[in-house]
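First comes the structure, then the notes that go with it.
Other chains of the complex are left out, but the ones given are in their true place.
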Amino acid sequence: MNSINLHLQKRVLHGIIERALDEDIGAGDVTTRSILKGFETGIATAYAKSATVIAGTDVFREVFLYVDGGIAFRGFRSDGEAAAPGDIIAEVGGNLGSILMAERVALNLFQRMCGIATFTHRFVEAVKGTSARILDTRKTAPGLRLLDKAAVRTGGGFNHRFGLFDGVLIKDNHIAAAGGIERAVMLARSGIAHTLKIEVEARSIDEVDQALAAGADIIMLDNMGLPAMREAVSKVAGKVPLEASGNVTLENVRQIAETGVDFISVGALTHSAAAADISLRFD
Amino acid sequence: MNSINLHLQKRVLHGIIERALDEDIGAGDVTTRSILKGFETGIATAYAKSATVIAGTDVFREVFLYVDGGIAFRGFRSDGEAAAPGDIIAEVGGNLGSILMAERVALNLFQRMCGIATFTHRFVEAVKGTSARILDTRKTAPGLRLLDKAAVRTGGGFNHRFGLFDGVLIKDNHIAAAGGIERAVMLARSGIAHTLKIEVEARSIDEVDQALAAGADIIMLDNMGLPAMREAVSKVAGKVPLEASGNVTLENVRQIAETGVDFISVGALTHSAAAADISLRFD
């Protein structure tokens, strides 16, 4: 699934890789340029130093190939699989200068994606057996949203809207500006493409009622307590899906899921996941 | 100190902001475009939801101004100061559509920088009283290195080389390719600008000896245990600075510092810091 994603969006990925290489290499790798003759070759293995869910293998490989099309890359794990400490994940071989030049950027991207997938996986496991789906948010590292969101999917989560352009989320500012929730939903309905749903943010049961009456397609329960969430679930009774949002942690996610909400969005998936510990070891 | 930094590198920052906005807004903010009339105004305050060290106020402000030069921004905290939960950090006012459009990108960057500064600060506090400096690494979020490294400085850390172009780090691959450590240092010395120092990576006391003999300007102790580090410090006896690297945590950083090394580099500062919890609240 991930592979077609990259196939379809190679240009975005290449932009990310190019900027990362520019940032890291700039006026040149002075160490390698001065010491290597240029024709040395090498082989290195990427291995896990702690347990991780693998995500972004295609991205990892693409950085090496972007730097030097002659590098050979062999992956030993598929995206979504788990790796234990010491497990070998992939092998790269080819021009040594090229591998050294690509190494840091490749690992920075790969470790981030594996870290996000691993963290997401823990949330997904935590709600297992409930009907709630774990969603990401727009709280991604600026410039890396495509990869952050792909890693969430690999970890078993689902994507919320990608940006401001592919989903409508009406907040209280919009409601105030429109002069009421009904009018805000109506304005949105006639101003957006008919292919988009309208989600309305509610902070109380009263607002949930209003959103329902106004014809919202989805209702977000913003920073509500568990009792309020339960009441909202019971009131809405499946007429539209409900999304819980705000202060979700590994500790409370199960309880939230058990209220019966359909989606739980978690900003931490992409803004606070620790990088996976993966190293490159030359033979 | 941070302000001049941004003054001198506004173009890099603008590139980061522009890409982040493109990613988030793309073909347009469909919610705002369909509901707002365009002339609404609003005021919002950014406040801390948990304790944090402030970093990147200039970046936070710049995103709003980049979107709309007419937005007024007032900061209540300087970079490096601490904020407690509930503290108001800044205030933005102006066109409502502009503020909503800038909000997510501004927070994504600011929360990341505050998170890195806060995490760095804990490492710096942990080694207080020793002579060791906490260093960052090149393990930054691809595309955001300038900001990641600025946040480390704000948190009290120091920067290692920015990329492959402004520092020489000779690893075993280079040594093997050159045919020995002495020859590697010699080749580097005659191939690089005389304004750059030469750092050599050592994995054992024996390699420390060789690096010293070869004329290294700095020696990196790579993944050494505490006893080996102590021996290295005693052997080198201040002739060149020593940098400890590998598996540094908040738990072991003090012990490492007490071996007498000059620098301790910590990848986690930039690849595993949790984002600070900061929100924008409209009045």
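Note that the chains are named A and B in the order they appear, and that numbering of residues resets to 1 at the start of each chain.
In the analysis below, a contact is a pair of C-beta atoms (placed from the backbone, for glycine too) under 8 Å apart; a residue touches a chain by one contact, two chains touch by 3 or more.
Every value quoted in this text rests on a predicted model; they were computed, and no experiment measured them.
Summary of assembly composition: all chains derive from one sequence, 2 are present in place, and the complete complex in the structure file consists of 6 copies.
Just so it is clear, only the chains that are shown with their structure count from here on.
Centroids of chain A and chain B (each the mean of its C-alpha atoms) stand 22 Å apart. Those residues of chain B that touch chain A in the complex are listed here as 16, 19-20, 23-37, 40, 42, 96, 100-101, 104-105, 107-109, 111-112, 115, 138-146, 162-174, 177-178, 184, 187-188, 190-193, 196, 267-268, 271-272, 274-275, 282.
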